[in-house]
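Of the protein chains in this complex, one is absent; all others appear in place.
On to subunit A.
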Amino acid sequence: MSVPFEGLIPATDQDAIAGVPARYVAAPATTEEAAAIVRAAAEKNLAIVVRGAGTKQDWAAPPRKLDLIIDTGRLTGVVDHAAGDLITVVRAGTPLSELGEKLAPAGQQLALDAPILSSTVGGTVAVNMSGPRRMLYGTVRDLLIGVTMVRGDGVVAHAGGKVVKNVAGYDLGKLITGSYGTLGLVTECVFRLHPLPAAHAYVSRRVAGVAEAGRIVAAVLGAQVVPSALEVSTAPDGGIEVCVLVEGVPEGVRGRVETTRFLFGGDAAVSDTAPDWWATYPWGPGGVGFKLTAALSAVPGLLAAGLAARERHGVPLAVRGSAGTGVLYAGLPGTTSPDVVAAVLADLRAAAGRAGGHAVVLTAPSAVRPQLDLWGPVEGLHLMRRVKEQFDPDARFAPGRFVGGI
């Protein structure tokens, strides 16, 4: 099979994205090569989806059109790690795990404990993936200080820079974060780093119900524990695990662990290893995954709504996430019938709305997805369409994957 221009290879069945076959694959090694490919693709009017490690290509909606996959597998490596300035410049195709290994010898970390560590930096930015420690360190939007991207017309643009404190120009890094690859191809990211803590401990307890979990969560938030993470996770039998991660200097961690144990009450356990559910999504391969958000005080209510939906629809709905920030995830087996998934989603969406947040479907099997409104209500959608129209007027990048069919 011939390819329309140099640098492409024919795609295989394995390259299909959420059931949509691709025609070609390109794997540029530099920003310049990537820009040349996008320019050539623009001339041929090819639709592009960017792929990192491919760990979340079943997230969001399938592309409406797919000609070319730009694989970032060769756009890898740490370009710079200025340890004294606590920043790193890293190419988008670098896996998070590899970046972590590069930074650790200097006693530093990119404080993104994302649930999928084999994900690339670019993929993590694209879907705004975060983990339990977002409570202390924030998310991609708080850590990404500079970005290099290729626009749909092949123009290379930078925003931000290599210093943490910087208000020159618009913060395109935030706009790109969570944009699901619809605004352009990110080739390089600059992140602020944090020191690795000298000590840490997990305090956890299993409680019978939402009321007790809510009491513990509120107590920890109101105390002087300064947790790095405050997580809850439902167990299949209706119980709820609550777990706090405390990080810092050994002297400090000891005292805060004691405070936390006191606040937890009962038989709280202390460990230096995380529970096995920690920083994992509550769904398996091919499952249905939801992201639920809430105002902080409404988290117990949202949790309760999740458990109620489990009862009402007779499904093994699992709910897990950051009670300290108001971001929960819920999962169903991929074999759940589409009607039931839709009914559960309706319940969760109503509950999240009451809680001041949203319920979105992150992933679902292709048999289920067409029956779901993945995103629900989106404020400012008309402005988002205009942003897309400006950045990518030909809908070159990931057409149809994002909110409102963007």
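Structural remarks
Keep this in mind: contacts are C-beta pairs under 8 Å (C-beta built on N, C-alpha and C of every residue); 3 or more make two chains touch, one makes a residue touch a chain; residues count from 1.
The rule is simple: contacts and distances are computed from a predicted model.
According to its UniProt record, the chain left out of view corresponds to "FAD-binding protein" among "Imidazole glycerol phosphate synthase subunit HisF", "Glutathione transport system permease protein GsiC", "Aldehyde dehydrogenase family protein" or "FAD-binding protein".
From the options A:32, A:251 or A:311, the residue with contact to the chain not on display is A:251. Contact with the chain not shown here comes from a single listed residue; of A:4, A:54, A:115 or A:178, that residue is A:178. Screening A:3, A:163, A:304 or A:346 against the full complex identifies A:163 as the residue touching the chain left out. In the full complex, the hidden chain is touched by subunit A at residues 82-87, 107, 128, 130, 138-139, 141-142, 149, 151, 155-159, 161-175, 177-179, 183, 194-198, 218, 221-222, 224-226, 248-252, 254-256, 291, 293-298, 325-327, 352, 355-358, 360, 375-376, 378-384, 386-391, 402-404.
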